[in-house]
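Omission of a single protein chain aside, the complex is shown with its protein chains in their original locations.
Read from first to last, the chains carry the letters A, B, C, D and E; within each, the first residue is number 1.
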Amino acid sequence: MATLGLIEYADAGPEVRAVYDDIRATRDTDYINNFWKAIAHHPPTLRRTWESIKQIMAPGALDPVTKEMLYLAVSASNQCGYCIASHTAAARKAGMTDSMFAELMAVVGMANETNRLASGYQVEIDDRFLTR
Amino acid sequence: MATLGLIEYADAGPEVRAVYDDIRATRDTDYINNFWKAIAHHPPTLRRTWESIKQIMAPGALDPVTKEMLYLAVSASNQCGYCIASHTAAARKAGMTDSMFAELMAVVGMANETNRLASGYQVEIDDRFLTR
Amino acid sequence: MATLGLIEYADAGPEVRAVYDDIRATRDTDYINNFWKAIAHHPPTLRRTWESIKQIMAPGALDPVTKEMLYLAVSASNQCGYCIASHTAAARKAGMTDSMFAELMAVVGMANETNRLASGYQVEIDDRFLTR
Amino acid sequence: MATLGLIEYADAGPEVRAVYDDIRATRDTDYINNFWKAIAHHPPTLRRTWESIKQIMAPGALDPVTKEMLYLAVSASNQCGYCIASHTAAARKAGMTDSMFAELMAVVGMANETNRLASGYQVEIDDRFLTR
Amino acid sequence: MATLGLIEYADAGPEVRAVYDDIRATRDTDYINNFWKAIAHHPPTLRRTWESIKQIMAPGALDPVTKEMLYLAVSASNQCGYCIASHTAAARKAGMTDSMFAELMAVVGMANETNRLASGYQVEIDDRFLTR
Partner (left out) sequence: MATLGLIEYADAGPEVRAVYDDIRATRDTDYINNFWKAIAHHPPTLRRTWESIKQIMAPGALDPVTKEMLYLAVSASNQCGYCIASHTAAARKAGMTDSMFAELMAVVGMANETNRLASGYQVEIDDRFLTR
């Protein structure tokens, strides 16, 4: 199921349970993904990863569905099977429709194509795009 | 400047000029990026790439600034120097603020981190995330 | 099982058997991974790959467990399912504990995150880090 | 120099200065890399990234030079120019010799080669390498 | 089977059927891959992707088997499981033998190795290789 196995709530120590509880409260669900149960074997990684995601994915200058779509776009571009599956679900829960998914994937595909055209043709950065 | 050099408007044939004209009209600018001038050496690639981008980046279920941010997110994840520079400019023109950029980058960084944690820990996809 | 199938010892010619024998002797095991059985369809690839790995993974300025962990770190970063599975086993055999694995994965995740932050923010290399 | 420019200590607010001070104290140096000065435009990203790196790179089951070499291996595999330059310097400061660097790079190169052979030949994971 | 499911010919609207018909006629087969059935949920993506592939893969300065081998080489390098499987089949149909496949994979593996050696050793581009 995972390199070190999955840690269920019933078998977890207090440090892991505290994170699981916070995931459940923050996401308003009883469900804990396999991802968290797998990294729970190393509590500092579990805590740090969860705290970082909680901070980054909270509403700010970007709304939650946009953030989830960016997460999915990167995961699709990196071809991470687990992350595509879980973040497609998360993005849908946040409001992504089938049409939005299809347009997202079109952009991801096109960006991957032109990234290679730009690099392969050895295109130099235009002066106006240079940072100061 | 590029593998095959850059083709300026003055030196371009009618097929290339037609695409340059359409880029200028669609984007409401006189400026043609080095990217287009580099791939113009192969007019079918120039035309197909431009027509694809024009279709994909047009407003639809997603608005233009979201599409540009997705494009930038993928380019940053792929570490394409040219594309990061040009799509940062494009996203800003479409309305991306410094705060939006910073939050976008935070998501891109985090997604790249958890993509590897999920793969490296060999996490199996949760039943509920499986597609039918 | 693999594009060209797997070649078992009993069905192998003398060139392939010689490599299998050397793998067994060098690794002090009777087991030959599917990886070797798959590339054995092309004996020059089998021999070159094995000779290269034997040379590279031998103890030198770095000890075997460090080399196996570096191999695993790259495989996890590249998200190669087969390689993560086989090199996790190899690293453990060389002495990697669960804690070492967890710390390794934390570094792999973080490096993947900051690699994209550095590229996405278009950070220029500090003068003091430039090579001469 | 960077998408949003670089923030020097003299121009930084108290939140950024606190992180810069901690970097200096932890690393026993006056020097702040361009990386930190670039992401300082978004103080939550600066703080979270620094706190994460400080925790992950601290001595634990793995010693500092091993961690720095893992960081460098991933950065070289991802071909991040900035990160290769800065983490080569960091790994050397932590004790990596020229021979250790060369052996590290040999492993990185080989892992990238066999990752593609395993995927390209569609090798199935051996039963004994499967996780429970 | 896929994020949005697969669309069979019998259930497809006229726009999708027209593309399926063209795929069948162009490839001289009755079979439609899962790939097309999956992206058929978004007819503009289906049409654009098919039209682009039809144009790019047509004989030109490069013959069909060379183009299919280039497609497979990139897919193997990117470690896309679906694409490796389908383009191995396509390349074979176009004339790739087992020996050609094995040599192709040897080049893909070696290129991935030296790409990282060149980047990791921070090798500067030779003057004679610079573009004008």
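Things worth noting here:
Note that contacts are C-beta pairs under 8 Å (C-beta built on N, C-alpha and C of every residue); 3 or more make two chains touch, one makes a residue touch a chain.
This is a predicted model, so every value here is computed, not measured.
Residue-level contact of subunit B with the missing chain is found at 3-4, 41-42, 44-45, 48-49, 78-80, 131.
Of the residues in subunit A, those that touch the hidden partner chain are 72, 76-77, 79, 81, 84-85, 88, 105, 108-110, 112-117, 119-122. Contact between subunit D and the unshown chain involves residues 79, 88, 98-99, 101-103, 105-106, 109, 122.
Basically, only the chains that are shown with their structure count from here on.
Matching D-E against the pairs in A-D, B-E or B-C identifies B-C as its interface repeat (over half of contact pairs the same by residue number). Subunit C and subunit D, compared by their mean Cα positions, are separated by 20 Å.
Shared interface positions of subunit A, defined as residues touching 2 or more other chains, are 1-4, 44-45, 48-49, 52, 56, 78-80, 88, 99, 102-103, 106, 122, 131.
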